[in-house]
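Could you have a look at this structure, given as structure tokens, before my questions?
With one protein chain removed, the remaining protein chains of the complex are shown where they sit.
By written order: A, B and C. Residues from 1 in each chain.
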Amino acid sequence: MADALFKIEDLHLSLPDLARKPLFGATPRITILKGLSFTVPEGAITGIVGESGSGKTSLGRTLIRLLNPDAGRIDFAGRDIAGLDEEALRPLRRDLQIIFQDPFSSLNPRKTVGAIIGAPLLLHKVAASSGEARDLALDALTHVGLPASFAARYPHELSGGQRQRVGIARAVALKPRFILADEIVSGLDVSSQAQILTLLMELRARMNFTMAFISHDLSVVRRLCDRVIVMRKGEIVEDADTATLFEKPQHAYTRLLRDSIPLPEVSDGWLAEA
Amino acid sequence: MTEAYLDISDLSVALQHSGDRLLRGVSLAVKPGEVHALVGESGAGKSMIARAVFGILPKAVTILEGQVTIEGADLNGMSQAARRLFIGKRAAFIPQDPLTALNPSKRIADQISDRLIHILGMPKAKAHARAATLLEEVKIADPERVMRLYPHELSGGMRQRVLIAAAFAGEPRLIVADEPTTALDVTVQRQILALIAGMQARHGTALLFITHNLGVVAKLCQTASVLYAGKVVEQTGVRQLFADPQHAYTRALMAATPRYDRPEESLKPASPELMGELAREVAETDTLWAKERAHG
Amino acid sequence: MAEARVIRVKAGPRLWLSGLWLTFFALAAIFAPLIVPHDPLAQDLMLGKLPPAWVTGHEPGYLLGTDSLGRDVLSRLISAARPALFVAIGAGLAACLLGSVLGLLAGFFGGWTDRIISRIVDIWMAFPPVLLSILLVAFLNPSLQSVIIAIAIIDWTRFCRVVRAETMQQRRMDYVESARAMGLTSIATLAREVLPNVLPAIIVLLSLEMGIAVIVEAILSYVNLSVSTDQATWGSMIAEGRGIIYQAWWVLVFPMIALFLTVLAFSQFGEGLKERFDPVLR
Partner (left out) sequence: MSRNLLIRLGSTMVTLFGVALIVFILVRVVPGNPIAMMLPPGASDADIALLTAHYGLDKPIMTQFWIWLGRALQGDFGTSISLRQDVMSLIFGRLPATLELATLALLIAMALGGALAITAARFRGTAVETGIDLANGASLAMPDFLWGLTFILLFGVLIPVFAISGRVSPTLDLPFVTGFYLIESILRLRVDIFLDLMRHMLMPALALALPLAAVIAQLLKTSLKEAMQQDYVMLARTKGFSETRVLISEALRNAVIPTLTLAGVQFTFLIGGTVIVERLFSYEGLGNMAIDAVINRDLPLIQGIVLVFALIFVIINLIVDLSYALLNPRLRHG
């Protein structure tokens, strides 16, 4: 078993319930993660699946410390980053990259594609000069299958699938150790989804970064991921390698999730058993 | 061959200012009690067909040619108001996103009974009673309480059930459902699909089911039309479609669809050659169509 | 898409027409002493209330006629552009700077910063703007500087409200989250990522505010609280014209037209600039 890039122990997270915010005093909080423990093997793609409200997105955001956990250890490459403040986290940010779900909101509308990919390269000193940053950005564009001429374009001039590729280029250009993909194909139609996932698999083979792939679509996870974590209402229901989880699911909820997927072949009983 | 309840023949629709065709001679028919799938990816024009049936095309889009008939009556011949009233009495629509398809400042009861009262002329008390029975039929607990609630007080799944109840409220002979379960979790989707199938069978309604999910087509529908760039590229029975798909696009769509039982064969992106072939086919239909209109 | 294109075509003339008037207004303000046909303050009771050139009984050389003290209306109109421009730029920029910075901070950081700034804005807006400006100017003894200070002190809330709302909206977008994930500090995120998206709204508002500043200056000089009497202003001309409305309507009408065109130009110029240069709209 490859050694773990992430070792998570008893992770707790709660967020303020803004709906019931009083004028003064503390805002009541909702518990989101209820003591999770698991590992993310280095070099593998780990799927995190669950329905809406299962806490999978919050878990992803906590892994790369966009959210502060209430308790528990987040051991990243041998170092506990659960309690680090922004200052201490900054040097690690290069190795903790994220690709967002909504391609329309994750790219700054008033920046060119070249600037969106190039700026982080300068920030983390991957590129020494803006000229070098521009060249690296152009390379990144070609890696994700976009023509170099897109560097001068603005996000609103691109399609959903093309924007998602820019999001991927921004992340992989930094050659990070870990990338979080948060429902990155949920907004795309079938053919763009197939192209983006194939691209992701090629990039992972060439650059072997570790990835956590958050999704509500088990069929996609089955094709893409080496391991799968099934979540429900803030708890881990099952954590196994992908083949075992689909062929011999231990937990009833995993079975329910799998069997709820309509396979593209004609059969009579599926609707009746709903 | 029993008479088709909804019959669209050779429908072409285009953007007014550029003349680009969004629908290219679409023909399809749905018989009473039949569930017909309209399959295609976003941008293929699926929703445009639904809007054409109800006569609510956006202002910037015009009908170039083609007929839409319901119950044998040609809708193009009617005035916009008469057409809306005619359809309002016979057909219903189930929208995609339950979070935006209910009026946020109206109670659930009003949103189910409004068609009964104002279009079908049913007295208010009877309409509200009918609304309550419908909520039971869509398996919503405590219908009396739910009737007085506002949409933001219900879950996504419950709101979709309310929309289904509103659709079946006027005993429609035809229902057009536009991706009614795409916005729902997969476990809730299965219950909603079963609910729609059950009510459709019980009421013998003709159902035009719009989706991009081939699994839903296989489990729910009897016949299917595959749409690419506004053109029906394949139209057949569902068993036939999955057993022996004829058109290259249908095969490409099946290859791209993820499957957990055969992962290695799924998620195959379409090859550039295929994309070029499809583009040529669309261009040919347009030049052919332009030539015919020049002589016609 | 069709609708957007129609508006953009219309935006063209909106930008350069308003731009033309504003350049004309600015040139008048800068070169007033050189281009005025007569000394705007020279009185000549013999030439009192002369009508404009196209009305019978006019006097050649006094294109727009004279006021009750025989002063040339056109010359006063042109020389009044200077205080108006001074106030528009001074008060506009001051209010814009103060209000936008506080709006950005309140909108981006939220929490107590937002509550305090919003409370201050609420209290500030409880004062009727015109009354407060009259109060401030009267007590800061009337001068152009006190007019500028008064308008800036009052109108910064307009910027603060709009910028705060715009910033909060941008704050929710994923690209801000992405900047944080990239390791940018909060201030750097606000300055480099959020500000470019809020700037278009600020520019439109700044241009609008310059127009409002000109109006408030006119109102102040109408109640003779603005600059001293030895400087012609549109407001004082209007006040004088109001008094002799039956005998010399032109003394009132021409400064009104000048005021309206300037305010209209300012309100359209910002909009036109945004449509022309905002990459998202182009």
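In the analysis below, contacts are C-beta pairs under 8 Å (C-beta built on N, C-alpha and C of every residue); 3 or more make two chains touch, one makes a residue touch a chain.
As the structure is a prediction and not an experimental result, all values here were calculated from the model.
J.: Write down which of C:58, C:161, C:192 or C:276 is the residue touching the left-out chain.
T.: Missing-chain contact among the listed residues: C:161.
J.: Taking the entire complex into account, which one of C:54, C:112 or C:246 touches the absent chain?
T.: Final answer for the missing-chain contact: C:246.
J.: So which of C:91, C:163, C:190 or C:263 would be touching the chain we can't see?
T.: The missing chain is touched by C:263.
J.: Out of C:26, C:89, C:135 or C:191, which is the one that touches the chain we can't see?
T.: The one listed residue touching the chain not shown is C:135.
J.: From the list B:89, B:203 or B:262, pick the residue that touches the absent chain.
T.: B:89
J.: Please give every residue of subunit C in contact with the chain that is not shown.
T.: These residues of subunit C touch the chain that is not shown: 3, 119-120, 122-123, 125-132, 134-135, 138-141, 161, 211-212, 215, 218-219, 222-223, 225, 238, 242, 245-246, 249, 252-253, 256, 259-260, 263-264, 266-268.
J.: Using the touch rule from the top, list residues of subunit B that touch the missing partner.
T.: On the subunit B side, contact with the omitted chain comes from 54, 56, 59, 81, 84-89, 91-93, 95-97, 100-106, 114-115, 118-119, 150, 152-153, 163, 166.
Everything that follows uses one rule, which is that only the chains that are shown with their structure count from here on.
J.: Centre to centre, by mean C-alpha position, how many angstrom separate subunit A and subunit C?
T.: Computed from C-alpha means, the inter-chain centre distance equals 49 Å.
J.: Using the average of all C-alpha atoms in each chain as its centre, how far is it in Å between subunit B and subunit C?
T.: 54
J.: So the centre of each chain is just the mean of its C-alpha atoms; given that, what is the distance between subunit A and subunit B in Å?
T.: 33
J.: Among the residues of subunit B, which are close enough to touch at least two other chains?
T.: none
J.: Which positions in subunit C are in touch with at least two other chains?
T.: Correct list: empty.
J.: Could you list, by residue number, the parts of subunit C that touch subunit A in their complex?
T.: Its residues touching subunit A are 173-175, 177-178, 180-185, 192-193, 196-197, 278-280.
J.: Would you pull the subunit A residues touching subunit B in the complex into a rising list?
T.: Interface residues on subunit A, with respect to subunit B: 51-52, 189-191, 193-195, 197-198, 216-220, 222-224, 246, 256-258, 260-267, 270-272, 274.
J.: Could you list, by residue number, the parts of subunit A that touch subunit C in their complex?
T.: 64, 66, 86, 89-91, 93-94, 96-98, 100-102, 105-111, 119-120, 123-124, 154, 156, 170
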